[in-house]
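For reference, the structure I am asking about is given below.
With one protein chain removed, the remaining protein chains of the complex are shown where they sit.
Just so it is clear, A, B and C label the chains in written order, and each chain counts residues from 1 on its own.
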Amino acid sequence: MQILYFSWLRERVGEASEEIETQAATPADLITELKTRGGGHAMAFDDISAIRVAVDQQMVELDHPLEGAREVAFFPPMTGG
Amino acid sequence: MQILYFSWLRERVGEASEEIETQAATPADLITELKTRGGGHAMAFDDISAIRVAVDQQMVELDHPLEGAREVAFFPPMTGG
Amino acid sequence: MSVSVQIEDFDIAAEIEALTAPDQDIGAVVTFSGLVREMTDAGAIQTMELEHYPGMTERALEEIVEQARARWPLNGVRVIHRFGPLAPGDRIVLVIAASRHREAAFEAAAFLMDYLKTKAPFWKKEAGSHGAAWVDAREADDQATTRWEQT
Partner (left out) sequence: MSVSVQIEDFDIAAEIEALTAPDQDIGAVVTFSGLVREMTDAGAIQTMELEHYPGMTERALEEIVEQARARWPLNGVRVIHRFGPLAPGDRIVLVIAASRHREAAFEAAAFLMDYLKTKAPFWKKEAGSHGAAWVDAREADDQATTRWEQT
């Protein structure tokens, strides 16, 4: 599964993307798993309320099923426009 | 007093402006007076509900006092923009 | 120089540039441009003649601009209204509102257009193969003006 990070999540994790093997059922589960990895993951996912997630480029809730997902992206609320 | 006509009022009256002497106290009185003049005045002022009036370039009601007025303009509702 | 009443066409990009270039605090620019439509209820038109009331027009537009400035924190406002003969596709009117944030810019531009429609002395006459006729005022325009008086 391809994991993408944007904005300050990218900066805290220390990389823009990583390829991982996971059995996580939801983005929330995936976050719990990612926090056990080294680097800045724990700091990046410290405040879950500040984090938004997209699965295969569609915004979803943290309890959305990950079955069949190829790309999961984590980022803070958007500030475009 | 300078009287101005715009849009179809101008076309019906047959002129864009005329200089008149009047003692009319309000635009409504002035209309009654103007309707007695020749040309297309009677036809122009036939439907009073379709007529708007400006005194010295400010929109006013038909019962607004004309005292001291130098320029009175009659026209239909505006259609700019 | 926030209001112009002119026969000539205008350049939207140049007008935006003139309004925004001197002020680095502008974050939002809303423009409205009105164009002559070819198809009307009466049929296709070939020309539109825009008559206005010289003197009162400028005064009415400046008053509308002052009201917008009093209601919203605007960094810049520009109103250009053409008169004379026009053809389908031609630009008629331009309104620009610039502010720090988009809410004020959007609302002020809509307000300026609503007021201009019912308070600026312009009259349109359309001519086509079906003949020529003065455009009737729209009931919807009166309602659009009224909504700003309630809020």
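Definition applied: a contact is a pair of C-beta atoms (placed from the backbone, for glycine too) under 8 Å apart; a residue touches a chain by one contact, two chains touch by 3 or more.
Here the structure is a predicted model, which means the values were calculated and not measured.
Enquirer: The complex has one chain that is not drawn here; which of the drawn chains does it touch?
Expert: Checking the complete complex, the chain left out touches A, C.
Enquirer: Which candidate, C:Thr20, C:Thr47 or C:Gln67, sits in contact with the chain we can't see?
Expert: The missing chain is touched by C:Thr20.
Enquirer: What residues on chain A make contact with the chain left out of this view?
Expert: Here the touching residues of chain A are 4, 6-8, 10, 54, 57, 59, 73, 75-81.
Enquirer: What chain C residues would touch the chain not displayed?
Expert: So the residues of chain C touching the missing chain come out as 11-13, 16, 20-21, 24-39, 88-89, 100, 102-103, 105-106, 109-110, 113, 140, 144.
One rule holds in what follows: only the chains that are shown with their structure count from here on.
Enquirer: Calculate how many whole Å lie between the centre of chain B and the centre of chain C, each centre taken as the average of the chain's C-alpha atoms.
Expert: A distance of 26 Å separates the two centres.
Enquirer: With centres defined as the mean C-alpha position, give me the chain A-chain B separation in Å.
Expert: Those two chain centres are 72 Å apart.
Enquirer: Between chain A and chain C, what is the separation of their C-alpha centroids in Å?
Expert: Whole-Å distance between the two chain centres: 48.
Enquirer: Find every residue in chain B that makes contact with two or more other chains and list them.
Expert: Counting only residues that touch two or more other chains, chain B contributes none.
Enquirer: If you look at chain C, which of its residues touch at least two other chains?
Expert: Chain C, residues with two or more chain partners: not present.
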